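Once you've had a glance at the structure underneath, I'll fire off some questions.
All protein chains but one are shown in place.
Let's look at subunit A:
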């Protein structure tokens, strides 16, 4: 058992999050899960669809496309959480199935925190990659959420249309959509919560280069808001991981950018050597395993290495 779990257990807190289903992950708080904890992951994706004449359907279909892109989260009932992953939570790729890229990452820049410490900002890709490897993709599904399950998620998104005709943009229309997610890891995870920040928006010129420049500035704005949120709660963070996705629409397409941090429980058959009778040991195994070791034990090929995964 990890040292932190020993301390938390004395407070009556457990971080166990085991789903009784085979293969499928389930949402946090769905009945029948073992343990009172949850696992969270990072997903940020953008997708497009050709627009029809039905705005409601367009919204649904484009949202669905973004949900199913990369880390597969299709066919779920998504409910919204206000974005903290606390003492009872694990972060996939960081606390569980740690991605070695997390340890090798170099900070992009640093932000000042209220207590005088520096907050290093990293690219969120290693954590996004871990969720892709764990949930799988649409055509290579692994331990994705059970179809129809209720998944609590930190989430935000935008939908926008680019007109097919050559005419000025009307209100609500644009050339591109983008989304971002950040997870900030609490320095003191026994007493404080780590925090998600999700963001999304539209882009109003056809220049993708300008959008990329804007997103770089946006990363700094997000870093600043993380530091400010930390001050509000008198907490500071050890590191922040920020991931972006964007897509430019072709004429006649509707675009959707979503940012999602799902809270879920892991099925016991996703734990190598796991047993439904010993959920605490199962969590321990997942804490000990690195992502490459887990892939090896599960006899999975690395999707991120083999396929072209672009967020």
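Note that in this section contacts are C-beta pairs under 8 Å (C-beta built on N, C-alpha and C of every residue); 3 or more make two chains touch, one makes a residue touch a chain; residues count from 1.
We take it that contacts and distances are computed from a predicted model.
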Exercise. Missing chain's UniProt protein name, "YokE-like PH domain-containing protein", "Xanthine dehydrogenase molybdenum binding subunit apoprotein", "Imidazole glycerol phosphate synthase subunit HisH" or "Glutamine amidotransferase"?
Worked result: "YokE-like PH domain-containing protein"
Exercise. Which of these touches the unseen chain: A:197, A:245, A:270 or A:286?
Worked result: A:197
Problem set entry | Of A:88, A:138, A:225 or A:307, the one touching the omitted chain in the full complex | A:225
Seminar exercise, completed: Touch with the missing chain holds, among A:10, A:171 or A:234, for A:171
For this session: Return the single residue from A:28, A:63 or A:294 that touches the missing chain.
Result: A:63
Seminar exercise, completed: Note that subunit A touches the chain not displayed via residues 55-56, 59, 63, 81-84, 154, 156-159, 165-175, 195-207, 218, 221-222, 225, 229, 251
